[in-house]
Structure formats: structure tokens, C-alpha cells
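In what follows, a structure is listed as C-alpha cells, so that the remarks can point back to it.
Removed: one protein chain of the complex. Kept in place: all other protein chains.
Here the chain labels run A, B and C in written order, and each chain numbers its own residues starting at 1.
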Amino acid sequence: MAIRTIVWGENIHENENQTVRELYPDGLHGCIAEALNQDANIDATTATLQQAEHGLTQQRLAQTDVLLWWGHAAHGDVSDEVTERVCEAVWSGMGIIFLHSAHFSKPFKRLMGSSCNLTWREAGERERLWLTSPNHAIARGLPNHFELENEEMYGEPFGVPEPLETVFVSWFQGGEVFRSGLTYKRGAGNVFYFRPGHETYPTYHDENIRTVLRNAVNWAHNPARRIEDPVGAPNVPVNEAPEPIEERGPRLHRDGEAGFR
Amino acid sequence: MAIRTIVWGENIHENENQTVRELYPDGLHGCIAEALNQDANIDATTATLQQAEHGLTQQRLAQTDVLLWWGHAAHGDVSDEVTERVCEAVWSGMGIIFLHSAHFSKPFKRLMGSSCNLTWREAGERERLWLTSPNHAIARGLPNHFELENEEMYGEPFGVPEPLETVFVSWFQGGEVFRSGLTYKRGAGNVFYFRPGHETYPTYHDENIRTVLRNAVNWAHNPARRIEDPVGAPNVPVNEAPEPIEERGPRLHRDGEAGFR
Amino acid sequence: MAIRTIVWGENIHENENQTVRELYPDGLHGCIAEALNQDANIDATTATLQQAEHGLTQQRLAQTDVLLWWGHAAHGDVSDEVTERVCEAVWSGMGIIFLHSAHFSKPFKRLMGSSCNLTWREAGERERLWLTSPNHAIARGLPNHFELENEEMYGEPFGVPEPLETVFVSWFQGGEVFRSGLTYKRGAGNVFYFRPGHETYPTYHDENIRTVLRNAVNWAHNPARRIEDPVGAPNVPVNEAPEPIEERGPRLHRDGEAGFR
Partner (left out) sequence: MAIRTIVWGENIHENENQTVRELYPDGLHGCIAEALNQDANIDATTATLQQAEHGLTQQRLAQTDVLLWWGHAAHGDVSDEVTERVCEAVWSGMGIIFLHSAHFSKPFKRLMGSSCNLTWREAGERERLWLTSPNHAIARGLPNHFELENEEMYGEPFGVPEPLETVFVSWFQGGEVFRSGLTYKRGAGNVFYFRPGHETYPTYHDENIRTVLRNAVNWAHNPARRIEDPVGAPNVPVNEAPEPIEERGPRLHRDGEAGFR
């Protein structure tokens, strides 16, 4: 069965800014979904901020293998309820890929547990991405480096925890560097951050970028059956302890009582 | 100058439960602070849930090097504002140590970005902590393993990200294991989780436990000057780029405009 | 195409010790290969210490996707040349799985860069393995814990670097714990250490163990084309620099000269 994938788009600058509309007439999310669907192993649809529950109902997330997130101007408009729902889906096994300015999205900040800040400059300068993890699944079919002639600059320090693996590091014409491809795991869910993708440039039409996105979806997919209650904290009664023990000392909890949360 | 340390206590079971009150007449926070102050390099005070702003004003946190957190029954009563304030202090360089049931506290869940769940049993069984990182600063002066005759059991899987280092792993009489001492870094702040410390047992009177706590404060202390704005995302204008570049292509932002958040 | 897998066995105690011979009439390597071949996606053969070049010629390794290693009594008899050859295969993308007493094998010590020591006791005690990484590919189809009624004890501290992920932690009847399943990456090669497997017990006939082994082979397999020269350090001449630069200052190397090694 194909990997059930949602591309979530904020869907604002596509409607308000002439440059962005011409580059992405179907929205950034539409362009990204189209790139993903070129892989027969991926079945990508879209969801946007403006839809009910931002298009991310409990039921839909339960049937989603990988979620991609692009947002920029309206991070604050994403509801806390949907944010927590997305995070629980990740902990239960859904893969998630954060793109470019999603570094400041609510779900990314929630999953990283850190400030997620960086420096930036919008000058259409050249970016060159170097592969730092040879033969990583996310780099399949790529050269050891590739260029984007016009991109926004993001500079270090990037306020994220040390990753499981650093997959790409970017060189910028103006003199900065950035760790552009980072992998994490949160619960049973694989997490990937990928830097490029400023909306005023044709980044998502670039073939190398589209290859990374397809690879990343395949990498992020965890085929295991979802964990049913990813936040549960089950009590193991004394008579179900793996080794026979007898209860000793004072207790706070009565038999069968749930723990505090 | 001594390490300015706050022991934060929920301060509920000490008042409501006869067993806990007898074990900890000055509160768990009071007992822990007393243990810390045996180290001339530590200057420990306390704060509790019931105080204004839970005793953790912006001003007080700005002058705190290390914060210890013990909570259990009232995680939900901690305000979101103080939670975020504590996290920003960590990102700017304050060390933080989470004790026992603080695994489900708001600041720990926020800093981990994960579910932080586990299995548990309150049966007063024997726990044996094994040191897994020889000569770690947190283990100074300890034997390679030590025991607590009565403790609550916490079992794997523990819903946390892979740590920087696993310092302790616990063996339980009833057959479970748990990664009991884990280090993390979030921004400029060092983070340590330490498992033992159920309030109905005399854990914080145990000499090995008290040694761990003192070591952990010394380890968590980052002597560097605090980062002033740990969440800032400064723009680097074209004319301040380290290498001379000329602006190219369309722009979203006007000169001097702040980025979206 | 199936995953081309070699099970390497030291093949000594199977011939010299009556207990081991009765448990493993085809050798430990034979029993493990038979378990792997129950997976249609795996094509497992064997190699042993006594064969020419220990059965691990350059040509054979070049056509191997995953190597499993079991050794105990004769680590010192493995040639340094074959050890280095195995490591280079790993760096170029071959997966490798170290079993039980292979913690002291030459290739494991070479790939870890550490002492790889531990404590041990041969008493046929009960071992219980707990899954610490929910839904990890190596744990597919397993319960959250399982037992081996008789095993050798290995205890912490285990002299290895902090892993990418801790997948299993063991509880021992005699009171010790051990990080029993650890993942690493070295170059393009995935590395897994799995603790159980003492030769005087029927461990490799246990269904849960056999499931782990099959899962681990599937996890360790990197389908990318092997890196041709995994130790090469290519010079990038000035006229091939991605950005145009002019040579400045004094030089040590002449044009076209190889670097020092």
C-alpha cells in the first residue's frame, strides 16, 4: 500500500502575493504534493490552515503515515488542540517533515522542546547544500552537493537539540552556514527538518529538492502499527509483576487508581 | 560564587499525607535543599506551587543557575506562563534537574517534546541503580551500583528522546528496568532527569541519592553569561553580510521588518 | 533481490564441547542462518574462522549486504587484515550485527573505538529483555518484553560509546542490568549489537530471538550502492572549487600530489 501522505500548507502568500502566486499557482502544498505523487510508493493529498480543524481531524491523522508542514506568516493561527493532536500522532508513529519557515511552527517547537530560532536574510543569494551523511536514505540519487541559485539565508546558531543525524549542511554566498537537514525521533515517529523553500523562489520546482522530499517521505514512514495510547502510563499491579513480589511500606495510591498527570 | 539553586516543590502531599509529613517535615523541597547546602559550592533556596507565580518570578529565575523540580499530584496547576518562562531560562543557560514524578510535569514535557510516559507500581520494592557512564561528573564518589530498599517502580518504555548520555539504569525487584539518569541539552541549558524519589519512602535521606543531587547541580551549572534573548531571530541585512553580496530576486519582507513567528 | 547475508561463526565450541554440539549440531552459525532463511527477504549463508581468509574474501564481502558475527574463544585468531577489510566494507555500506561475546571481537572493538568491556557471570540465570524504543524496526512483532530462562549475565558498565538508539535493556535474576540492543552508524554502514546468545544455552532456538535477528538484518541493510573508496581523501583543485577563488600564500603540496595519510 502506498504511503498515505498529507502536505499541509498555510496557503496565505499564494493568495496575497503576486510573485508567490505565479510560482505556485496550486499553492506551495499543491506543488509539493505533485512532486511526491511522482513516486508510485507515495499517495499525497493536501490540507490547509483555512479548512475546518486545519484539515487535520483526528480521523484523518489516524490514517496518515507521513505529514509535511509548510507555514510562515500565520504560525499563531494554528490551534493548540490541533498542534497537540499532531504531536500525539507523531509519538504514535506518524512521520513528520518540517519545511523551511516551519522551524517556527507550533508543532516543530513542541516536538523539539527548544527555541528553534536562527538568523536570516532575504537577498536571493546562492545556497549550496552538502551531504554530510553518505548513503543516507534521504540522499538517494543525489550528488554529494547541489545548488539553489536564489534562496533566503538561514544562519547558525539554530536553536534545536543535537539531531540523531546531520544529513545536510548549507553554504551561503553571504558567508553563513546552516545545518539544513536534521533527523530526530520522538516516540515512534521519525522527524526530519529540511531548510530550503522560501516562497518567493522556485525551490519546490528544483529536481534535487523534489528528490529529497520523496526520499524523506519514504524514510519517515514507520510501517509498524500505530501505538494505540501514546501517552498512557499504565499501572502494573503487584500480582502482575514479572517477578513475584510482596507489597511493602506505605502507599499513596489505592488499588486500581490512575496515576497523577 | 556559589551556584544559585532553587528547589521547587509541589508541597501538597507533605501537608495532606501523614506518612509523607513524618518523612519530610520540612517538605521534600526542604529536605533536598538541605542536602544541597552541605556542598559549600551550592547556595540552595526553595520555591513552591502555592507562592505567587509559584515562586518563580522572571527576576528570580534570571538570578538562578540551577533549578530542581519535584511535582506529582498537581502538574496541571502549574501555569503555562511560568512553564514557558522556565523553559526560556533553560534555553538561555539555566540548568534544570527533574526528579521522579516530574517526568509528567509541564516543563519536562515541554523540554522533551515527547510523551514522557512510563509504567509504574507502588509496592515498596527494591531498586538497584547501576552506573552506565564511568567517571561521569554526576557519579562522583559513588560506587558502581547502589540500592534503595523501598521505591516505586517505573518501567520502560520511557517516552523520552534518546539522551546525550545514559548515566544510570535501574533494576527492580519485580522484574522491570528503567533508564534512571539521563542527560540532555536544550539551548544553552543542561538538563538531567533522575528517577528515584517517591514521597512515601525516605529516598531523599539516602546518602547516595544526596550525593547524586549535589553532583547534578554542579554538572548542570553553565557558568557562561546568560543568553539575553534566547528566542530572538535576528535579521542580518545585506550590507552586514560577512561576504559582500548584492540583493537579487523578489522579496517578501521590507527593510527592517521583523520576521514572522 | 533478497538481502545477501553472511553468518560468521567462530566454530570452535560446537566441535569441542558436548553441550554446545548437542544444542547446535550445525554450529551456532548454521542455526542462525537457518533462522534468517525463514524470511523470504533474506538469503543467508555462513563463513567460519577456519576457512581461507576466514571465509571473508574481498570479493565475497563486496557482494554481501549484511554480516552477522559470533565469536568467543578465538578473537585473537582473526587476522588484522580481514578485520580491516570488514570495517571498510561497513564504512562503504555493509550492515553488521554483533552477537553476544562478539563484544570483544576485533571488528567490534575497531568500529566502536572503545574498550567494549563489561562484567559477566555464567550461572544460567533468567534474563528479561525490555523494549526501550517503541515500534523500532528491530522490534517488529515482539511483545514489550520477553524472557530467556537461562542465559549468561553481562553487566554494566558496558564500555561502548553512547548509541544512536537504545533498543533493549536487560534485567538479570542476579540483580544486574545491561543495555542489550544498541544501534550505531559507521560511515554508510548500520551497526547493531545484540547481547543474548551464550553457546551453552538454546538461545538461538528461541522464537523471539530469531525474530530479532531477522528484523535486525532487514534494518541493517542499506540498499544504496556501495561507496567505491570509503577511505579516499580526494583533493579538490583550485580550478574545480565550487566558487571561483585564486590561490594565495605558501603551499606544502605540489599540484596533483596525494595528501599524507
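Going forward, a contact is a pair of C-beta atoms (placed from the backbone, for glycine too) under 8 Å apart; a residue touches a chain by one contact, two chains touch by 3 or more.
What you see is a predicted model, and the numbers here were worked out from it, not measured in a lab.
Touched by the hidden chain within the whole complex are the displayed chains A, B, C.
Set against the missing chain, the residues C:7, C:67 or C:111 yield one that touches it, C:111. Those residues of chain B that touch the chain absent from the view are 93, 128, 133-137, 140, 145, 147, 164-165, 171, 185, 187-188, 222, 224-225, 227, 242. Chain A residues in contact with the hidden partner, per the touch definition given at the top, are 128, 130-134, 144, 155-159, 162-166, 169-172, 175-177, 179. Listed for chain C, the residues touching the missing chain in the whole complex are 13, 17, 19-20, 72-76, 87-88, 91, 101, 104, 110-115, 117-125, 150, 153, 155, 159, 161-162, 164, 173-176, 184-187, 198-201, 230-238, 241-243, 245-253, 259-261.
Everything below uses one rule, namely that only the chains that are shown with their structure count from here on.
Chain closest to the overall centre, judged by the mean of its C-alpha atoms against the mean of all protein C-alpha atoms: A.
The most distant chain from chain C is B, comparing centres defined as mean Cα coordinates.
Spacing of chain B relative to chain C, judged by their CA centroids, is 36 angstrom. As a whole-number value, the distance joining the C-alpha centres of chain A and chain C reads 31 Å. Within chain A, residues 164, 185, 187, 242 each touch two or more of the remaining chains.
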